[in-house]
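Here the complex is missing a single protein chain, while all its other protein chains stay put.
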Amino acid sequence: MDESWRIWEHLRLWLPGGALALLALGACAAFLFSGHSAVGRRLAHGCSALAGAALAASGIGGLSGGTLTVAHIRGALPFTDILLRVTEFSAFFLLVIGIVGLAATIYAAGYVKEYEGRKSVPLLQAGMLLFIAAMAGVVMAGNVFTFLLAWEVMSVVSYFLVMYEHERPGTKRAGFVYAVMTHIGTVFLTIAFFILRHYSGSFEFARMEQASLPASAQSLVFVLALIGFGTKAGLVPLHIWLPRAHPAAPSHISALMSGVMLKTAVYGFLLFTLHLLQPGPVWWGVAVLALGANTALFGVLHALGEVDKKRMLAYSSIENMGILFMGIGAALIFLAAGQKAAAFALAAVLVHAANHALFKSLLFMGAGAVLKAAHTANMNRLGGLIRRMPWTALFMLAGALAMAAMPPLNGFVGEWLLFQSLFALGFDGPATLLRLAGALAVAALALVGALAAFLSVRLFAMTFLALPRSEEAREAREASLSMRIAMGLLAASCVAAGVLPLVFAGAVQNTLERIAGFSGASSMLEVSPLAIAGADSEIAPAAAGLLLLCGLAAAWALARAIGGKTRTVRGETWNCGEPLEPRMTYTASGFSKPIRVAFQRLLLPSRVLYVDRDPRTPYFARGFTYTGQLPALVENLLYKPAMNLLVAGARLFRGIRNGVVQSYLLYLLATLVLILVWRIWR
Amino acid sequence: MRDILFELLQLVVIVLVAPLVTGFIKKTKALLQGRRGPRVLQPYYDLYKYMRKDAVVSKASSWIFTATPYVVFGATLAAAALVPVFMRDSLFSFTGDLVLLVYLFALARFFIAMAGVDTGSSFGAQGASREMFVSSLAEPALFVTLLAAALPAGTTHLSSIVAHAAERGWPTSPAFYMMVVAFAILVIAETGRIPVDNPDTHLELTMIHEGPILEYSGKSLALLQWSASIKQVLLFALLADLCFPWGLAASADGPAVLAGLAVFAVKMAAIGVIVSCVEMSTAKMRLFKVPRLLGAALVLSLFALTAEYLM
Partner (left out) sequence: MMLTATSVILVISALLLVWVKSIMSSIKILALQSLFLGIACLALGAQTGSAEVYVMAVLTILVKAILIPYILAATMRKINIRREAEKYIGRGVSLLLASGLVVFNYVVTERLDFMLLGSEIQTLPHAVSMLLIGLFVMITHKKAIMQGIGLIVIENGLFLLALSTALGMPFIVEIGIFLDVLVSVILISILSYRMDQTFRSISTDWLRKLKG
């Protein structure tokens, strides 16, 4: 027993570093063997899969308590060292990174085959490995520079990955917007870090935790961190890069970006507000709650207006990040008031973050499989794929059910926890106004949840059900084995995480003590293998699942008992006597039309209907062309005017350089005179 | 042991009584309209008839279409296991709370919507689209109303709310009545009755719930109709539990249970009559006016909540 414990202790220490080393090794192997594509590819994938498993294992290991210093390389940079450590907090995220990384690697094995011969596959793989390593580095960073280094590597590598298919229209612009926005965020982060350093005198996080700042400085750092991490997380109005970048990248990269990279932003923000800063005033939580609700609603409404599947999933990621920030806001409000329910809210955020990583990655992978099979992501041109791609359809169904937060899958667990935290705010909030805010937040979450269900139905139904709407959809083939295995793995884990909430909620319990920062935190959430309890309520998803199955069986039994055996005959769909044509089925745009109409004040949709009339008589029309779209509101109202202002100002300055040599000399003389004047004034 | 038996009985009662309630409402509406109307037990005969018929399934549909009725019935049954009917506690109350209940209904709706699109017909898809639309607008109001109902008990656990509410007397605050009205509007929206939807017709303009199930026949149709009736009874029972929870048996002894059953019957009848009157007196609303109605419900429940906070 002792022996195995010691081995485990050793493993715990070496696993994270080992994983990082494996990833680096794999990247190098990919580069070195870029000529012999098969060998390099297998090596890279092998390293990545092993590393993914190692990361997950190190996550589990880290959860058992204590901070492990993985690597402390002193003097690696001229003025600071590189410090990598695993706390319970980072361990949770390592677990998520590991699982999704593993699944993405398995998926990539089959997915990258379509790039062979056209593009350099080893580059893509090396990029993916570095990306995973950088994300792991971000959550393992122990001081400012390691964090910023890993953050930058993550951003830059993902930029290149987004630009991988640069020949496609719109990709270059997507990469550009992404690069600009992410660096804007990094600037804010750097400033925040330096302010903290100023007051704490050290670059290490452990020291910063103990420093105390004056209230105004704390609030400033909070706002800077919110903007910095909000840009990465896709909070409105800093989200404009997300709907462009996520669809442009190859599908397994989109899965990684949506599933994991966004979570690192949550990690960073929680690191700031829970660890590096002392508990702040209530308005922090209210601001975050409002921002989160706004983002969630914006995300889901715009997702319903999209017909490109990957863009829709990107907007759905924005929505889920909004929900997560609503939970963080509730936690901050509780923390400011010193209430224990904060721990419960934090647990909700973490569990939902992990679950979202799982099902969003699954959905992106499925979208990638469909894209590969039908060569289009436009839902109006898909349909009927459930017959051509039955396995993909099944796994996507699991993903869609999870996204809609249907019991007994994992999306429901996270959603339930979030609901309960907001209910707790509504029941026991520190002030009446805050309780009302909690009630409004509940309404917002309910609306977003229901619209997300709408979104799920639309996604699945328009892609897989009814009749195929285009030639490519008719000819689609099932995804390759590795892709199916990866998707199956994630789908199974979605079901498992839903039915056995122990998986994530149990993991979170260990970290609660540390991250919530007060004792008794872990008792706010009681997790048993089959049930979760907390905040005076409980659910047993396993029992619910069992009930469902029993109900299903009961239905069949009842039908048989009452009606006896009956036959089923195949016939035509009733269509007022006409034969059924693919054009008669609803399109994705039509399916969500009621939402666009109901929310038109928020969405401002534009529609143009052009009627091509027969020139001989105005009563007959030869054709109708309908163009409808949702304008990019935030870009038009915020970013474009800001950019125009900037450009106009720059143009004004450009007048200084007018090409006349003498004027330049005049500048010189004027400066000289001014300096002399200034000198004598002093 | 007796507790378990009686609580299981709750489930059976709901399942068996559901078509009766539907028939009762139909009969009441007819009488109010001056007609004789179908007999009260007609839904049972209809279900039996459907069960015995062969089914025709569209060539365009997939396994989702055939699986949906079973999933829907299963989900509705699971929801029924959560709701107290004539006893304060339900057998599976540990399984979940109000949130799980709402989401079980959502699960059923999810599959119905998918089945609607699966057949490839426009009726089904239109009905599915509208169904999801109306429900997405009803959910926020529903949750706020549930929050208002759960506020005195401080928990969303159904049995606890019922137990807590049964202890207090008849509430006199306006907050309570606002909440009741809001809840009533939401029950009408969720059960698909006038003015939100018309459950008696099959015209494309007036089907929200009927649209997706247009293609079903035979056993599947029977299961779907039955599920709709059970959902209706559950929502009525929920209304009764949260707003008028007196008369529920606190323990599992014979007289209390019988009394509980009787009170339940009375409550269902009362709600049925009220629903019939509402259906009689208004016409079905245009689809894009429904958000206003549901918005009004949301505002009412917010008012109710605020009033409760301030007291």
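General observations
Per-chain residue numbering starts at 1, and chain names A and B are given in the order in which the chains are listed.
We adopt the following convention: a contact is a pair of C-beta atoms (placed from the backbone, for glycine too) under 8 Å apart; a residue touches a chain by one contact, two chains touch by 3 or more.
Everything numeric here is computed off the predicted structure, so don't read it as measured data.
Shown chains touched by the missing chain in the whole complex: A. When the full complex is taken into account, the listed residue touching the unshown chain is A:Asn658, out of A:Ser4, A:Gln210, A:Thr627 or A:Asn658. As for the chain not pictured, it touches subunit A at residues 657-662, 665-666, 668-669, 672-673, 676-677, 679-680.
As a working rule, only the chains that are shown with their structure count from here on.
Centre-to-centre spacing of subunit A and subunit B amounts to 36 Å, using the average Cα coordinate of each chain. Remark: subunit B residues 47-48, 50-64, 66, 69-71, 73-78, 81, 92, 94-97, 99-100, 103-104, 106-107, 109-110, 113-114, 117-123, 125-126, 128-130, 132-133, 135-144, 147, 150-151, 154-157, 160, 214-215, 218-219, 222-223, 287-288, 291, 298, 302, 305-306, 309-310 touch subunit A in the complex.
Those residues of subunit A that touch subunit B in the complex are listed here as 384, 386-387, 397, 401, 404-407, 412, 415-416, 419-420, 423, 426-428, 432, 435-436, 439-440, 442-447, 449-451, 453-454, 456-457, 460-462, 464-467, 531, 535-540, 543-544, 547-556, 558-559, 562-564, 566-575, 580, 582, 584-586, 590-595, 597-598.
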